[in-house]
Structure formats: structure tokens, C-alpha cells
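Shown here: the complex without one of its protein chains, the others still in place.
Chain nomenclature is as follows: A, B and C, assigned in order of appearance, with residue numbering initiated at 1 for each chain independently.
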Amino acid sequence: MTDLERTFDICQELVADLNFNSVQRWKNQHPGGKAIGYFPVYAPVEIIHAAGMLPVGLSGGGDRLDIQHADARFGSFICSIVKTTLEMGLREHLKFLDGVLFSSICDSARNLCFVLKRNFPSLYIDFLHLPHNPSSEASIDFLTSEYRRSMQELQRMGGRQVSESNLRDAILLYNRNRQLIRSLYAFRLQKPHLLRAWESYVLVRAGNFVPVEEHNSILEAALEQLSVRAGKPRDSIRIVIEGAFCEQPPLDLIKLVEDAGCYVVDDDFVIGRSWFVEDVPGNGDPVRALAESYVNRAVYSSVRHDFRAPRWEGLAQKAKQARADAVLFLIAKFCEPAYFDYVLFKKKLEAIGLPHLLVEFEEKQFTFDRMRTEIETFVESLVFD
Amino acid sequence: MQLVAGIDCGSGFTKAVIVAQNSAPECSVLGKGKAKSGINMEEAAFAALNDALKDAGVARDQVRYVATTGFGRYGVGFRDIQITEITSGARGAHHLFPTSHCVLDIGGQSTRAITMTDTGKVRSFKTNDKCAAGSGMFIARAAKYLEISIEDVGGLSLQATHPQPISSVCAVLAESEIINHVSAGVSVENILRGIHDSLADRAVGMLKRVGMEGEVTFIGGVARQSGIVKALEEKLGTKLNVPPDCEYVCALGAALLGHKRLIAKETAVSQPHAS
Amino acid sequence: MGEAKKSEYRGSIHQRQKDLMLKWYERLNEAAETGVPPTASLMISGNCVELLEGFGAVPIYPEVNALQLAIRHQSLEPILAAEELGYAPDNCAYVKADIGCYLKGITPTGGKLPKPNLVLCNFVGCNTYVKWFEHTAELTGSKLYVLDVPFLRENEPSAADIDYVVRQLKEIVGLFESLTGRKFDYDRFQQAVRCSAEVEDLWSQIKHLARRSPSPFDAYFDAITLMGPLYVYRATPEGVEFFRAALEEMQAKAAASHGLFDQEKFRVVIEGPPPYPFFRTFRDMFAKWKACAVASTYSTVGGLWEFGARHDPEHPFESVAMHMLAQNVTNRNYLQRYEQIRRYLEEWNADGLIIHFVKSCRLFSAGQGDMRDHVTKTLGVPTLYIESDLEDPRYFAEAQIRNRIDAFFEALEHSKLTASARS
Partner (left out) sequence: MRIAAGVDVGSTQSKAVVMADNGERTILARALVDTGANVRKAAEHAFTQACRNAHIPPSEVGFVVGTGYGRYNISFGHAQMTEISCHARGAHFVCPSTRTVIDMGGQDSKAISVGEDGQVLDFVMNDKCAAGTGRFLANAADVMGIGLEEIGPLSLRATRAIKIATVCTVFVESDILSYLAQGKKAEDILGGVHLAIAKRTVSLARRVPIEPEITMTGGVARNVGMVRALEEVLGTKLQISPDAHFMGAIGAALFALEKMDQSFESSMWRPEHAAGSGH
């Protein structure tokens, strides 16, 4: 087994670990240290880091948790990640966390925030209102004060006093983290036969569970090893995956997409880890720099509304840059933001003549026969005469 | 003569078709066969193939290439290539009705709407999602509940006077609706026609979503039920192409695509230095 | 059973309500034909209709159009039209019905609907609103403004929250001036806020009449009838006049102890929007048991006033902001909704809670199982949980819903009988 394969293995284990052993380990090494979870898609992790806490990215129970309690609390027509997150709480999987942050991404997740609050009164649970009106100048002022409010809450529940220099350091670390992820994506875009989508996915998602310093080293090492990796190009079409920004598709599904004859040249898996298209500025008031970056420097996303730069234009541009043959929409069942955006994405793709396919998934799925048929047909329709 | 077999491994039955290219540019069908799908896909495929060989009057070793399709396509070890039933269905339908650019396929487990290019290549498609009570299995189950045989469904449906629509989009709820209709004393004919109407509604919705235009070819086992054909024709306001061997269309398409691959392969072998 | 099944409050205000709503559609038709008065699309929840009054502009409420259509059993056709465009079966059916109507040129009265001068998305908790109006703006080519209202994540809005909303309200004023060429009339705006405060007071008094037994009206089904004028005319003298008449009429009923039924047997609180495509059928299922809704959360989407909050003409911008931030059920958090329900159950003296889960609206419905858990296990109040949809007729399983409602009241009746036998 090569070092690279070992790294993928370690990352895959981190992603699959519902007991958050890595978090437990960190807490053992940092007596009194607090771990703060955050529900997708994005959270200002720099602030948590600067308060001396460990940010932990939550992303549902995947296919490793069967629901025994949460169905009674969230009914039909609600996405899986909301239910598995509550289930994790009710089954004590979240006991290593001292708090959980939510943000304004959708109605189900927001209600989950308050349901968790009722069921876990000792947990620090907060809801961040990330603005939906970046066109207004007031939005940066508002978000700055929202971040300051959150900072005070974190300090009150045991975080250290956040100083400007702590926060600047955190910004630098995460800027580095996002640069590395961007490099990884750039590598795959150039040489998709050398880095499979599931590999880059576990590499990135592993960062949800370890300190950013550690994740940076993992990524640096992986990039170095990748630069000497050898492999033979396959006969595959190039696709961009869109829509899996919150609930994550099962690993087997990502593998299936590639096995059906696709190179995944870009995707929005765990998009919160590479939320900004460029570095957060290191000068000036760092809180304001974070707020201003959310408003002016963020990637397009179905959970962020920016009417200065429509999301469908963003997708079209992404597909063009990736020299994609097609777009595959992987949408979590009952994900309303993704359902809605699909309509306008579809309109744009039809206008520019880029083929697309829509497939709905659930994180807890085990069998993929229907999807396999659809994805294979799609590939066949692009490949055969 | 290049014999190619296409085998469609469906959930209920496995169907095989043997095609050959004679002097004409187009392939022609030599024989077809059928076997019940069981737990062992390979066995069923073998049985269906033998049945087709017998029908064609040719020997197994004359078959040069085997293409499988359908949900059990990977379960057949002796295949040369596997193709999805959507790709093969479109190709088969195009062969039978070259001017048709749109296919509706209602099988045991699923419903599909497909549009294709002039050459029979899939352009876009849609399959029924989670909660569509739109498959043959659903009708079969309703028939069982109503205590009538599946062969009688089509005819009875045509005798309806006041069709009782099934509004639910979930198969489970739709079954409940049928039960409630029975409880309320609605006649079997009206229930069946209601099922056909609702199925047709849903199918028309799918056809519209894939961008249907021109004539529609209706394939799959359910195409045998005259009630749904009538319901569809009424809603679309046009005649449907219904091939007599509607359940063999995917097998035929697979055979045709297999044939194409075989020719391509042999061309490549005979011209090794061609770029 | 005929008598018990068909109970419904029918007073002179119902005719006035119809006239007012027709007049509203006539004004919209006029705007479509002449361009005057100017219009803006607005959402019901926590709306800021007072601001439009400052321009003499008229609101277009797509939700009202959608629900009117559903009540008339005409919602499926536009829903299907939208699904053909790519909307998912599990998208909010209000949106699909509205978009489908636009595509097919369907309007509630057959008259014309204008192209709005501004698509003004008052985002108050419902994330679907943002998508909806974004799509509307794309379709119509109208200018879009998303008024971003911070969610009520703590007990009270912060100064920063209020400041953020007020600054946006002022941006809208400038934008609407440039779009319509009309000057914003501050005095008229202030007058509108004053009217709203008065209407809110009257409406609140009406709602408090339901605390009596028998209740003079149904605070779910009848309240919905009165919601149209509440949102369209709240900020106008016509609205004040309407609600004054409504209050008088109901006070007279209450004074005479006239309830909905010859004998009111059950008092319930209802949570969640109604199944509009089966509005009548659904109401009859409760009437059969002589069950009257004495309070409902759905009737507070536009504004929650029965606990004292009012617009304040002395601080018009700030009070509009406060209304959007804190005084409507959609922008209040889930636990605040639990508290609202608890107060209804106790102060309105109800026997049980009915939760109607609607698949379209995750804002209302996501987590209602937890709500049920809280109400039955912590508060000890009988609760019924049923599911369907507010707009899409395909999700109403009539026999099942009837069965559950019957079983709920059978059990309630039984426990009442045993309780009275013991005492």
C-alpha cells in the first residue's frame, strides 16, 4: 500500500467514524478544550478556532446509522441529514461536542436547531443568520455584529478571549486550507485519471474532524504524493456534480458515477470547506474581513443568495472552466433549495447546450440499481452514436 | 451471416431476440424467445436464448455476440456487452418505427419516457421516481385485489362508464385509494379505467417533461392493455405506435446495438493500422 | 347529522369580505391595464404592506392567488404545468401553482394581474420565499429586492437586527421611487402604520372572544376567511372599518351565547395550514364532532397580535421592522411556537391540539413530531397528528384522515365521559 492509499484509508475512517474519536483525542490533548460542531453548509470556523476551540463539521449519519428515534420527531418529506443528526444526538453520538452552530440555509435545518435545543438543554446551540441580501451595504455591518455576538457567546461558554491576532492567525490557517483544497481540485481537473472523486472527497471531508493544522499537513503530503502518481487515462466523459452541498452522497454512489464512465472534474461536495474563491484579507478588522468575505468573496451556492451574480451563471462558468461534457445533479431527497435551483440551472444549461442528468439520492442508501441504469444510459447517450 | 443475440433480463420475464444482417443494410429478426426470470439471471437468460435459437432454427455457436439489457444485465456471465434498457428500448423502437422520436416504456417495475435523435440515440429520458404508482406491478396487484385476471384488465377498463381517478402519487396510498373505492362500492370497470387514466396522466406528464414531439411509440408489457392505450391516445390526441411484440423491443434494441459493436470491432481488427 | 355537519359562521362580514377581495382584484386588473396604481409582489408572512401604502401602491400576494385556486379545486393543472418545467414533486406546491398560473395565464377571477413594478421578497423565516420570488423575477423580468429579515434566534431582536431591517426598508423606498417615479409620502406611511395598529387591536379582540365557551366563531376556518382583508387592507381606513364591523358582529354573537353548534363539545387548537383543496371536507370532519377551533397558529403568519404587539405610528420604520422580526409566526423560532401553542391551550381552554403536517411547507412542518412529543409528554395535552398538503390535492388521503380524526374524538369523548363519571 502506498502512502497515498494509506492517507485515503485514514481519511475514509475519519469520515466513517460516528463516534468522533478524533475529537475525543483532541480533547484529551487539550484538557478543558471545547469542541463546537457546525451543521452544513458554512460556518465561520476561524472564530471558533480563535476562541481556542475545535470546530467539527457535521454531515449527517450517512449509511452507518439506522433511525430508531428521529422518525417520530421529523415526519415524512424531510431530508435524511436532519433526521440522522437528531438521531446522533439522541443516541449520544454527539456527546463529545460542547455546542452546535446552525445557519440560515433552509427551513428544515433551522427547525432542527431549535428541536435540538429543546432536547439537549445543556448543549450550547446557536443559530447564525447569514445574510440573504448581499446587495445591501447594510449586510456587511449586520454580519459583522452577528459574528461578534457569536464570539461573545463562545467566550461565555468557555472559549478564550478572542484577540485580533488569534483571529488573524486562524484566518491565515484556513486561507492555507482553502488554497490547498483549491490546488487539489485544480489537480483533478487537469488529471482526473490520477485522482478519483471519492479520493478527493474523503481527503477534503476529513478536515471536518481534525484540527486545521493537521488537515493542512495531510493535504500538503497528499498533493506531493499525487504529483508523482502514475496512471492510465480512461475512456470517460467529463462531468461536474452539482447539488450535494449539504447532505452527502454515499461513497459507493460517488464510485458508481466514476465506474459508469465519468470523470468528475468538479463538484460541490462539502463545499463549506472551500467557501471563498480567494483569500480572506489579512489586514483590517478581522471580524469584518470575514463578514465582508461572506458577502463578496463566497462561492455560489443554493443556500446563499446573491442577485448580483446568479448561481446559474456560476454553474455555467464552472462547467466551462472544467471543460465538462455534462452536468450531473446529485440532489438529496427532499432538499428544497436544490430542487428549486435545479429549475433555473436546467434552463441555463439548455440555453448553452450542455447535457445534464438529475439523480436523487439519500445518504443512507445501500442499493443503487436504478441510479446505475440512469447514469449508464446518460453516459451511453453521450458516447455511442 | 453475423448472428447477434440481445437478451433483456427483466424483473418478471427474460426475453431474447436474434438478429442477422442479410443482403439488406438493415438487420432482420430471425427469432425470439422468452423465459421466466428467476433467482438465477444467467439460467433465465440461457433459457430465453435457447428458446429464441429454436424459433430461429439456428445453433448456439452461430451466435457471434451477446448484448444484455434490463436490470439483470450484469448477471449474465456469457455476455459480450451490457446496455441499459433505456438505450436499448430507444434503439429497438427506432428500428420498428424510424419516424418516431419518442418512446414510452411501461414495464413491471418502472415507467420511462425517452426522446431520441434521428439515429435512435437517446437524447433525454425520465424514469418514474419513488412514489409513482405507475408500473405494471401496480396494475397486477390491483387486478389481484379486484379478483380478476391480468388479461381481462384491458377489456374491462374499456367498459367503464364513470372512471374513478386515483389521485395519489404514492403507490401505497394509491392502493389504499383503490381499497377505499371498493369499500365505497365503485365498480371494477370504473376502478380499472381510473387506474389506467391516472397512469396515462402520469405518463403524459413524463413525456412532456422530456420534451415529447411527434409520434409516440409505446413499448413494454403494459402496452398490451387496450385500456391504457386508449386512455393515452385520448390524452395525447394522437394514435400511438404499439409494436405487436411490445415486450421484445429492448431485447431487439440490445441485439441491434450489439451488432453495431461487433461490426466496429471487426473493422478495427481488419484495419489494425487505421488511426 | 345534517345540522352538525354544516356549521359555519355566516354573518354580514362574509359578504363584505368577498366585496373587499373582489375590489382588490379589480384594482390589480386596473393596474395591469393602465399601469396605475403601481404594484409590488409581497409575501403574506410578516408583510410590510404599510410601506407600499406610502406610495399608494397595491400589493400582489401570490399565496392568496394560490390558495383561492386550491379552494376551487383548480390547483392541480398549474402544479403539473410547473412540474413539466422541472419543479420536483416535493417542492412547495404553492410555488408550483403560482408559477403554473403565470405560465398558463390563469388568474383567480379571470381578470388580469399586472407585472409588478417590484418583486419584493420579505424574507421572514421561509427560505422558500427567496427561491419563489427569485423565480418570479426571472419569469416576469421584474426587479427583485430581497428584504433580508434576521431570524428570531433569541427572545428579542437585537439593535443590530432592527438597524439592518430599517436600512433595507429605506433602500426599498429609494428603489421604488426610482422604479415608479412616485415620491414616497411619509405622512401617508405613518397614517398606514396607524391604521394597522388599530386593525391589529380589533383583530386581537376578535380572537380573544374565542376564549369564551361557546366560541362565537372558529378561530381556524373562519379566521382564514378574515385573513384576506387583514393582509390586503390592514394599513387602510377600509380595513379599520371592516374589522370594526366584524368585531361588533361577533361581540353580539358572543353576548347572546351563540356558538357554532347547538352545543360546543370540543375545543381544539390547530397548528399548521389547512388542506385548501379539501377545505370544506376537512372542516366537516371537525363539525361532525362539534369541535371548534378556538385558536390556531396559521392565523398568525401575517402577524401575531393577540399577546399585545402592535405597530407604532410614532416609530413607523422601526415598528415595521419589529413586526417583521418578531411579530409573525414564521420568523419566530420553533420553541417560541411551542410556547404560543401552550398559551392557547391554557388561556383559550382547549381540550387538545391538532397538528396538520403539510408536505409543502417545511417551515411549518419539519419537527412537528417533536412538537407532538412536547405537547403530549411535557404538557400532557392530547394531540392528533395528520398529514396532507395545503395546495396539492394528490396528498389528501380522505379515508385515513377521517379515520384518525374520528379515533381522536372517540378517545377524547371517552376520557371526558370517564372523567365526569368519576367526579
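As a working rule, a contact is a pair of C-beta atoms (placed from the backbone, for glycine too) under 8 Å apart; a residue touches a chain by one contact, two chains touch by 3 or more.
Because the structure is a prediction, the values reported are computed rather than measured.
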**Message:** Tell me which of B:2, B:109, B:124 or B:226 is the one touching the absent chain.
**Reply:** B:109
**Fill in**
Contact with the hidden chain, among C:178, C:213, C:378 or C:415, goes to C:415
**Touching the absent chain when the full complex is considered, from A:148, A:288 or A:370** = A:370
**Message:** Of the residues B:6, B:72 or B:194, I need the one that contacts the missing chain.
**Reply:** B:72
**Prompt:** Which one, C:22, C:252 or C:407, makes contact with the chain that was left out?
**Reply:** C:407
**Message:** Need a quick check: the contact residues on chain C for the chain that isn't drawn.
**Reply:** 1, 265, 288, 359, 369, 372-373, 376-377, 382-383, 385, 387, 395, 397, 399-400, 402-404, 406-408, 410-411, 413-415, 417-418
**Request:** Spell out the interface residues on chain B facing the chain that's missing from view.
**Result:** 11, 39-41, 71-72, 74-75, 109-110, 130-133, 137, 141, 145-147, 170-173, 175-176, 179-180, 182-185, 188
**Complete:** Against the hidden chain, chain A presents residues 63, 66-72, 75-77, 362, 364-367, 369-370
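Everything below uses one rule, namely that only the chains that are shown with their structure count from here on.
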**Request:** Look at the interfaces A-C and B-C and say which one is made up of more C-beta pairs in contact.
**Result:** A-C
**Fill in**
Expressed in whole Å, how far the mean CA point of chain A lies from that of chain C is 36
**Request:** At least two other chains touched by the same residue of chain A: list those residues.
**Result:** 333
**Message:** For chain B, give me the residues that contact two or more of the other chains.
**Reply:** 129
**Asked** What does chain A use to touch chain B in their complex?
**Response** 333, 360, 369-370, 373-374, 376-377, 380-381, 384-385
**Item:** Parts of chain B lying in touch with chain C, wherever the complex brings them together
**Value:** 129, 131, 167-169, 173, 176-177, 180, 183, 205, 208-209
**Request:** Going by the contact rule at the top, pick out the chain C residues touching chain B in the complex.
**Result:** 80, 83-84, 86, 89, 393-400
